[in-house]
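Of the protein chains in this complex, one is absent; all others appear in place.
What follows is subunit A.
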Amino acid sequence: MKLSRHTKVAAAVAGAATIALLASACSSGGGEETDGDITLTVTTFGTFGYDDLYTEYEEANPGVTIEATNIDTGGNARTDAFTKLAAGSGLSDVVAIEEGWLGAIMEVSDQFVDLTEYGIDDRKADWVDWKYEQATDPEGRVIGYGTDIGPSGICYNGPALEAAGLASDRESVAELLNGDWAHYFDVGRQYQQATGKAWFDHSGFVWNSMVNQMPEGYYTSDGELNVEDNADLKANFDLLSGAVDDGLSAAQAAWDWNGGKSFVDGTFATFVCPGWMLGVVEGQVETGGGDASTGWDFADVFPGGAANWGGAFLSVPETSEHKEAAAKLADWLTQPEQQVKQSAAAGNFPSTIEAQETLASEATPNEFFNGAPTGAILAARAEGVVAQFKGPDDSVIQENVFGPALSALDRGEVDGTAAWDQAIELLHELVGE
């Protein structure tokens, strides 16, 4: 091939430009908008129920475009957020943070905007007090607008309970299960003996609920790791392992549940349901080929009393190029009025008092859960919830320390004592101390 000198120069320039472009491609960010038009990016996870609210906000605020990403589970959202925090770029303007990994985020709270600069302190009274405190770091900076909380009730399958000769209407079930965890497991034994089937899906979720219900979980309120010599924790573990020994666990793989089919074919009869889990149950039943007639219902009761599991916050990272607009959007999304709409769309439970009162008084029947007024029930379940301190490694302990041990227990590979020892060994290896 013969090239003229001009072509050669042009080729050289083009080549150099290509290299330069490739080399700089990673460093160029967004924010090229003109005329005050801005694009806000939002990352949420699970069933958040924001889609209609985005449209509403865009209509009310011309010039604002919202680009939303929803990640399937909180665990994957954690990876996404942590990776981008470590890389120092890539986080959305508004990021949803889950309570479970808030402890790790709090260690680098200076990477998030102090929302008191945007007036979150004027709204302090909007939220239940512990929700606001959870998002406040030791220096008094507030880094998150509370979205939902996770007061927990019991989801149960009506036909399954009937098959065991137990009462299946909401009020009777609430009465039947009223008591502590030992009582919940005793009813489970009754069910298991009558039907030969499992009482709950797998130990991991039950364990999470038990731990979250305690005044202090894996950490003391002062932030000290407290697992090995935690007698209360051990007592709960023994209670659970006793239940597993009696065949109450269906040993399901969480987030799979045999492709949702286990929710439909009566593999287990009850399921621990924090507010946000209602959307998960509905999704799984539909994936498994069921619908409202599958018979899932939601009872106003929880073993051991009020418990909170999960819930989220909306934060604005320091890397955002539109901090003020992002804070404004996050503020709007967490207003009581919007939280009511979010709850209607996703089934989760709001963190602002006004929205909770609205749900309680409206008592809208949830078609999927046999017409149960899920909002009103959750409002009742939220009474008496006490926030628990979440340490930096809370999610590691939950997933990688107790996860494998409980799974082995569920599958009958180890007994309760061995499972506890396995967990403690994993704790030493993974978290130290």
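Simple rule for what comes next: a residue touches a chain if its C-beta (ideal position, glycine included) is under 8 Å from a C-beta of that chain, and two chains touch if they have at least 3 such contacts; residues count from 1.
One rule holds in what follows: contacts and distances are computed from a predicted model.
Not every chain of the complex appears here, and the one that does not is recorded in UniProt as "Sugar ABC transporter permease", selected from "Multisubunit sodium/proton antiporter, MrpC subunit", "Sugar ABC transporter permease", "Phosphoribosylformylglycinamidine synthase subunit PurL" or "Na(+)-translocating NADH-quinone reductase subunit D". The hidden chain makes contact, of the residues A:A182, A:A235 or A:A253, with A:A253. Interface note for the absent chain: among A:E67, A:D180, A:E367 or A:E429, the touching residue is A:E429.
Considering A:T55, A:T83, A:S172 or A:S221, the position touching the chain not shown turns out to be A:T83 (whole complex). The omitted chain makes contact with just one of the residues A:D37, A:E67 or A:E107: A:E107.
Mapped onto subunit A, the interface with the missing chain covers residues 1-3, 12, 15, 18-19, 22-23, 73-76, 78-79, 82-83, 85-86, 104-105, 107-108, 111, 253-256, 258-259, 261-262, 393, 395-396, 399-400, 403-404, 407-408, 411, 429-430.
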